[in-house]
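Data block below; observations after.
For this depiction, one protein chain was excluded, whereas all remaining protein chains were kept in their positions.
Going by the order they are written in, the chains are A, B and C; count residues from 1 in each one.
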Amino acid sequence: MVRPCARAAVSYRRSINVSSVQQLTDSLSVSDKKRDKVLSCYQFMLMARMMEEKLTSLYRAGGRIVGGVYCGKGQEAFSAAMGLHLMRGTDVFGPLIRDQAGRLAFGEPVLQAFQTYFGTVRGPMRGRDGNVHRGEPREGIPAMISHLGAMISVVCGMLLARRMQGKTGFVGATSIGDGGTSTGSFHEAVNMAAVEKLPLVLAVANNQFAYSTPNTSQFACDSLVDRAIGYGVAGFEVDATDLVSCIEGFEKAIANARAGEGPQMVVGSLLRLSGHGEHDDAAYVPDSLKQSAVGRDCIQVAQDRIQNLGWMDGAALAKMEEACRKEIELCVEQACSEALPDPYATDWSAISNAHLTDTYSLES
Amino acid sequence: MVRPCARAAVSYRRSINVSSVQQLTDSLSVSDKKRDKVLSCYQFMLMARMMEEKLTSLYRAGGRIVGGVYCGKGQEAFSAAMGLHLMRGTDVFGPLIRDQAGRLAFGEPVLQAFQTYFGTVRGPMRGRDGNVHRGEPREGIPAMISHLGAMISVVCGMLLARRMQGKTGFVGATSIGDGGTSTGSFHEAVNMAAVEKLPLVLAVANNQFAYSTPNTSQFACDSLVDRAIGYGVAGFEVDATDLVSCIEGFEKAIANARAGEGPQMVVGSLLRLSGHGEHDDAAYVPDSLKQSAVGRDCIQVAQDRIQNLGWMDGAALAKMEEACRKEIELCVEQACSEALPDPYATDWSAISNAHLTDTYSLES
Amino acid sequence: MTYLEAIRDAHATALRTDPRVFIYGQDVAGFGGPFKATKGLLDEFPGRVKDAPISEDAMVGLAVGAAIEGMRPIVEMQFADFSSVGFNQIVNQAATLYWRTSTPCPITIRLPSGGTPGSGPFHSQSLEGLYSQFPGVLVVTPATVADAYHMLLEAVSLDDPVIFCEHKYLYYHLKADELDPEVLPIGKARIVRSGTSASVVTYSAMLHECLAAARQLESDGYGIEVVDLRSVKPIDTDTVLASVARTGRLLAVGESFPWGGVCAEILARVSSEGFHLLDAPPSRLSSKDTPIPYHPNLWTSHRPTADAIAMALRRLLAE
Partner (left out) sequence: MTYLEAIRDAHATALRTDPRVFIYGQDVAGFGGPFKATKGLLDEFPGRVKDAPISEDAMVGLAVGAAIEGMRPIVEMQFADFSSVGFNQIVNQAATLYWRTSTPCPITIRLPSGGTPGSGPFHSQSLEGLYSQFPGVLVVTPATVADAYHMLLEAVSLDDPVIFCEHKYLYYHLKADELDPEVLPIGKARIVRSGTSASVVTYSAMLHECLAAARQLESDGYGIEVVDLRSVKPIDTDTVLASVARTGRLLAVGESFPWGGVCAEILARVSSEGFHLLDAPPSRLSSKDTPIPYHPNLWTSHRPTADAIAMALRRLLAE
C-alpha cells in the first residue's frame, strides 16, 4: 500500500523543495544542460550528505535510532548521477545502502529516511524493516533485503514484466558494491539480464572496501569493468569522485539501455569516506589511500568546480545548504511526531491472504 | 575409507591394462612426446566411449541399472586431455558428469563406473550414491554432488589446504558445462580461486546445450573464455573436437598452474553427441549443428589423425578396441558378482561420530 | 489423465485465463520441461513460457520482480533439490515482501519432489518442511490428480508465494478418469478414508502408502481414518483434531527427513491442542536421517512404505 501521508508532508521530485530550486534556476542560464545536471546532482549530493550527518548525530546521541546507521559519504556523486537520469513513473531504481543521493534524485521524499530510521508507522516500512531497507516496490523502488546481490534479479524481473506488458522506453538501475560483486546472486542476475537483453543499468560502486576487506582480497581482475565483456554487456568506467564523469557515464549508459542496447555496467572508483556503518571507525583504511585521487570528497570536488566555473558563488552555496538544513529539520520534526508501531495494533500475518494464516503457529 | 578391493580387481593408471599399453609402446617410437600423449588419450577416449556404450545397453536392457545413464560422448578428447596432464597422488581432479575419459586418464579404475551404476557395496559409493557421482575424496577425486558449480569451491579448498600444509607442485582440475557457468557457485568459486591465486584449472566444456537449452538462452558473451579477464585468470580456447588442440591447451594451462601462475580457464567447444541422459533423444539439436565443425566426433577425428600420421594402423586400432572390450566385459562381470547393499547391514547414520546420532529421529 | 497431465493442464488453463501468468524455468519452453509438465505450452502461448539459465537464485529473484509489477510467474525448479540454491530468494526475498512492504508477491514455485527408484540424494528430496518453517509462504502438497490440477490453479491465483510440492512418483503412476468435482480450497485437509480405530495424517505420495496400509489393517478389523493434509502451511489443524477426536490415536506419516518437519508439527499441535483426545501416545513415521540412497534396496528401507506404516499402526493400536 502506498501511504500518501508519507509523501504529503514533504513533496519531493528532483528538488530539495520548490523554493530552493526556484532560487537556483534564477541564478543560472537554463541553456547549459550539463550545468543543469551538475547543479541538480549537487543539490541531491549535499542534501544526502547533510541528511546522513543528521542521522549520524541522532545515532550518536542515542534514543531515536535503534540499530545502525549506514552512510554514502563519498558516493554521492555516483549515486546522484544515476538517479538523475532515471524517470520516476517510467523507470525502476533499486537502491543499495549508500544510495541516499540517488534516492533523492529519483524522487524519494527526504522524510522517508527519517521515518524509516525512526521506525514510524507512517513510514514506508512501518517499523517492520529499518534504515536503508526502505522502498516502495510498486512505485518502482524495490525495498532492498540485506543479502548482497539479491536485488539485481528483482530489478530484472520488474523490467521483464514491463516488457511483457508491452511497455517501452523504460530502464532499471541498481547498485552493487565491490564486495557485492563476489556474490553468486550478482553473477546470475547480470548474466540473466544479458541473456534477456534487459534495459538494466548496473552501478558498481568500487569504494575500495567491503566493510574492512580491501579489493585485493575481493577480486583479482584489474578493474571490475573487465567483467562486462564476460557477460556480453556494455561497460563504462567513471571517476566517481568527479560528478561530471559520473554524469557523463550514466547519461550514456542509461541512454543506451533506453535505446534497447541491453545491460550497461558502470563502474565507479571512489573511497568510502565513512565507516562501514557509523559504529565503525574504519581504522583499516590507509592514509595513503585517503590522500590519493580516489580519496577525494566528491562534494568538495563538485563544489570547487561549480565555484571555479562561476555557476554558483559562496553565498548561493550557503543558501542551498541552509535550505537543506531547514528541510531536514522539518522532516526530523515530522518523523518525530509520528506514531511508533504498536504491537497490539499490528496484524501479525506475513501473508496477504489473511484467512490462510497458520494461526496455530502463533504462539508468542 | 578407501576400499582396496575396488582397485585390486583392475589396476589402472593411465593405461587400459598393462598388456595393451605394452602393445602400444612396442609399435611406437617413444621419442615423440606428442604422439605418446595423443595415443594415451586416445585409449582413454575409446575406453570411455565403449564403457558408456556398454552402460547404455545395460540401461536399455533394464534390470541392472536403476536410474539414469549420463554419457560424455563427444567430450572424450577434452576430458582425457585434462586427465592426462594430472598426476594422481599429487593433483586433484574433480570430474563432472561427462568426464569418464578424464577419470580413466587420472587413474580411476574401469570397474568403479560399473560398481557405482550397479550400486554394489564394494564400489566407491556403496549404493548410497550412483552413476556419475562417484569419487574418492581422499584420493584427490571429490565425489560430485548434482548441484552444478558446487564442486569448484571444493577443489579450491583442497588446493588451499595443500598449500597451507606446505605442499608444492600440485594443481587441481575440474569441469563445468556451458550451463553450469550460469550458477552463482561457479562465479563465487572462480573469483575465490583468483583471489587466492590457487593452481586451479577449470575446464569449461561448451557442448552447446544445457539439457535442451542452447547457448543463446544461457549466456550473451561471444565466448565463455571472455569470462577469464573479469576474474583475472588466464583463459584458453581449444577446439574440443580435436584431441591435439585439447592436449596443447591443457598442457599449457596445467603447466602454468603448476608454475604458480594462478587459475587457468580452458574453454572447449564441442557438441554433446548423446542425449542429456540416455532417456533423452535430443531431438532439439539441429542437424546443421551436428553437421558443423563443432559436431565432429572427437574419436573419429583423433582416429583419422592417428591413422593418417601412420601412428597406428587399422589392425592396431582394432586390437586396442578388442582389449577395451575384454576389459569392460571383465569389469561388468566383476561388478555383477558383487553384493548389492543390504538395508539391514547398513549403518544408518549420516555422521562419523556414531554416538552423536540423533536416534530418536530414526523412526522409519 | 495422469497427475503430471493435470499439472500440465493447470498450466494451460492458468495461461489461458490470466494474461499475467507466465512460466519460467530451465528447459520449460520448446522442450516442455524434463518431465513434460509444460509440454506444448510454448506453441500455444508464445513468449509466456521462458527458458531460464541455470540460475535458481536469479530465477526466483526475477519472479519476485515480475510479481511486483503485477505478473503471476510460475517458476519450475528442475528438481526440488535444486531449490536449495534459490533458497535465499525464496525465504528472504519472496517470503518477506508482503510483510515488509504491503506488496503482495503472487509467485508459484513448483518443486518436483520426493523419491523415485535410483534417483539418489540430490533428485529425491521432500522440502515442504523446510519452506514451511519460514513466515510468508504457503506450502501445498497435492496427493491426487484432481488436487494437482485445482491446487496449482489456486496457487497461481493467490496473492502470496506458494511452494507447490508435486510428487514425481505420482507423475505417471497416478491416474484419474476425470477430475474429482469436489474441489477443496488450499488450507483444507480432506478425510480420504473414514475409520474409528486410528487417524493417519499424511500428505503427498505417502497418502497412497497410508491407504494401502489402512487396507491391510482392514482385514484385521481395524478402521483406519486417513487424513490428507493437502496444505502443510497452513495446516488444517481443526480437521486433524476432529479426526483424532473420533479415533483417539494418531500416526503422522511423511517422506521427508525425520527431524522437525510436518510430522513433528502435527504431533506438537495434536499433543498440545488435543491432548485429552488421545488414548495412546501419538506417533510418526518419516524417512531415515541420512541422505536419500541411490540403490532401491536402501531406498525402500529409507522411506516409509505401506508395510512399515502398517507395522507402525499395529504398534499404535496395541498401545
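Of note:
Here, a residue touches a chain if its C-beta (ideal position, glycine included) is under 8 Å from a C-beta of that chain, and two chains touch if they have at least 3 such contacts.
Since the model is a prediction, treat every value here as computed from it, not as a measurement.
Looking at the complete complex, one finds that the omitted chain is in touch with A, B, C. When the omitted chain is restored, the residue from C:Phe31, C:Phe122, C:Tyr222 or C:Trp299 that touches it is C:Phe122.
Touch with the chain omitted from the figure is made, among A:Cys71, A:Ala161, A:Ala210 or A:Met265, by A:Ala210. Between the chain not shown and the residues C:Asp27, C:Asp147, C:Glu209 or C:Glu265, the one that touches is C:Glu265.
Along chain A, the points of touch with the absent chain fall at residues 65-68, 119, 125, 127-131, 133, 145-149, 179-180, 182-185, 210-213, 217-219, 284, 340-344, 346, 348-350, 357-358, 361-364. On the side of chain C, touch with the chain left out of the figure occurs at residues 57, 81, 84-85, 87-88, 91-92, 95-96, 99-100, 121-122, 129-130, 132-136, 233, 256-257, 259-265, 267-268, 270-273, 275-276, 278, 280-284, 288-291.
One chain of the complex is left out; on chain B, the residues touching it are 1, 124-125, 128-129, 133, 135-138, 142-143, 145, 147, 150-162, 164-165, 184-185, 188-189, 191-192, 195, 349-353, 355-360.
We adopt the following convention: only the chains that are shown with their structure count from here on.
At the far end from chain A, in terms of centres built from Cα atoms, lies B. Averaged Cα coordinates give chain B a centre that lies 36 Å from the centre of chain C. Chain A and chain B, compared by their mean Cα positions, are separated by 47 Å. Shown for chain B are the residues in touch with two or more other chains, namely 182-185, 217-219. Residue positions of chain C with contacts to 2 or more other chains are 52-53, 55, 57-58, 85.
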